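Apart from one protein chain that is not included, each protein chain of the complex appears where it belongs.
Should a chain be cited, it is by its letter among A and B, assigned in written order, with residues numbered from 1 in that chain.
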Amino acid sequence: MSKITVSATVNGDAADFVCDATETLLDVLRDRLGLTGAKEGCGTGDCGACSVILNDRLVCACLVLGAEAQGAKIETVEGLANGETLHPLQRKFIEHAALQCGVCTPGFLVAAKSLIDHNPDPTEEQVRYWLAGNLCRCTGYDKIVRAVLDAAAEMREANHAA
Amino acid sequence: MHNFDFVKPATIADAVKALAKDGAQALSGGQTLIPTMKQRLAEPDVLVSLTGIAEMKGVCPSAEGLAVGAATTHSVVARDAAKPYPALAALAAGIGDPAVRNRGTVGGSLANNDPAACYPAGVLGSGATVVTNKRKIAADDYFQGMFTTALEDGEIITQVLFPVPQKAAYMKFNQPASRFALTGVFVAKFADHVRVAVTGASEGGVFRWKEAEAALGKDFSAKAVEGLTVPAKGMLSDLHGTAAYRANLVKVLTARAVSACA
Partner (left out) sequence: MDATPKPKKFIGAGHSTSHDSAARHVAGSATYIDDIREPEGTVHLAPGYAAKAACGRIAKCDLQAVRNYPGVVTVLTAADIPGVNDCSPGAGDDPVLAQTHITFHGQPIFCVVAETRLAARRAARLAIIEIEAEKPNVTVEDALAANKDVLPSYQFKRGDAAKAIADAPHQITDSFRIGGQEHFYLEGQIALAIPRENGEMLIHSSTQHPSEVQHVVAHMLGVADAAITCECRRMGGGFGGKESQAGQWAALAALATYKTGRAAKLRLDRDDDMIMTGKRHDFRVDWQAGFDASGRIQAVDTQLLSRCGVSADLSQGVNDRTMFHSDNGYFYPELSIFSRRLHTNTVSNTAFRGFGGPQGMVFAERMMEAIAIQTGLDPLDVRKRNYYTKGRDVTPYGQKVVDNILPEITAELERTSDYRKRAKAIKTFNDQSPILKKGIALTPVKFGISFTLASLNQAGALVHVYTDGSVQVNHGGTEMGQGLYTKVAQIVASEFGIPLEDVRITATTTDKVPNTSPTAASAGADLNGMAASRAAITIRDRLGEHAAKLWDVLPKQIRFEEGQVKAARKSMSFAALAKSAQLARIQLSATGFYATPDIHWDRAKAHGSPFFYFAYGAACSQVTIDTLTGEMTVDRVDILHDVGKSLNPAIDLGQIEGGFVQGMGWLTTEELVYDAQGKLRTHAPSTYKIPCASDVPSDFRTKLWKSDGNKSPTIFRSKAVGEPPVMLAISVYCAILRAVGSLNPAKLPPLDAPATPEMILRACRAMES
């Protein structure tokens, strides 16, 4: 079985790597690229802890083969902040105390970013259903939903002002 | 996972060629196949990705109905079928979660024919035609029991043609953990007939509830199914629900789907 060479863009930077055909995108991100923000919570696409954005679409990195990332644009939690400046979602998650143990947090942030990318003005119900694929066992979700709505509102205002 | 090679052809012809090899298996969105391979329940030697084939993607109206490319993801169907076939778009929008909808495809769902999947209900309920690289298969002939279809080795679904009914609705009761259908009912009212397809409920996979079709053909109202009974015999009984519970859901959801058509 031969190794596969893949060229992709990860968080805006070119990323070339080799992987086995069996490796998932999550394996590649964590073990080959050292990006450990995405976690394996279940390995079957049911918990959302490995959420990343692949070509502008939210996916579970544990259910995408690394080889499928050829030529793709990948966004992970590590790319959310702009240098020292946190993304509004990151700031609001901290402000609203929308995290506890933190394992699900990167997945929620990436999923929420994907939502706001496509729908800058989501309703509360849309947020709840969009995030239904991301499991959190600590917070009870209310603070997460508030944080996402608050971040979306702030981003709309910023866009409006700009 | 078992070791395998990975190829990603750009045309249907190349995909068919790749799939002709021993131990080759088609990979579409991977939302079922990849977890299955992790469990070592599937062990292909060559995985042939169908996601790079442009001619297998997209939603467009045609003379034979709404044509949906087999490699079209659920989220694209949810968006692009919203006007031409709202009930189908709603079905697609209700599958799984956003990540699943962004990867999972119509063709993948139909080829797998999970007894609790949503698409089989939409395809059978619409009386759609499954188009492969070799032939066209009527929905009534395509589904042959759970995880069993009319597809032959190496045959791949390229497109599905959906006749668009006058009215239609899909009602699903989620198995809450997986969001597959514990029971789902697709009701479609055409000019001269009604089709009712049920997924998630039967040991035989997706099926048409012909008694309801006949009753609704005469009187397309929720009341028309009130007098019918769904026998629990032959219904699935598992950790998520008993046969009796599913039989009850079939009737309740059918009535609600009819009401939703109004």
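Going forward, a residue touches a chain if its C-beta (ideal position, glycine included) is under 8 Å from a C-beta of that chain, and two chains touch if they have at least 3 such contacts.
Here the structure is a predicted model, which means the values were calculated and not measured.
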(Q) Touch as defined at the start, partner being the missing chain; which of A:Val77, A:Ile116 or A:Ala152 qualifies? (A) A:Val77
**Q.** Contact footprint on chain B, counting only the chain that is left out
**A.** 1-2, 40, 173, 176-178, 239-242, 245, 248-249, 252-253
(Q) Which parts of chain A face the unshown chain closely enough to count as touching? (A) 22, 30, 35-44, 46-47, 49, 76-78, 80-81, 86, 89-90, 93-95, 97, 99-106, 109, 124-125, 127-129, 131-145
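Here is the rule we go by: only the chains that are shown with their structure count from here on.
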Q: Mind listing the chain B positions that touch chain A in their complex?
A: 1-6, 8, 27, 30-31, 34-35, 38, 47, 49, 51, 75, 96-100, 102-103, 177-179
Q: Sort out for me which residues of chain A touch chain B in the complex.
A: 1-2, 4, 20-22, 24, 43-46, 48, 51, 54, 57-60, 62-65, 67-68, 70, 111, 114-115, 130, 132-133
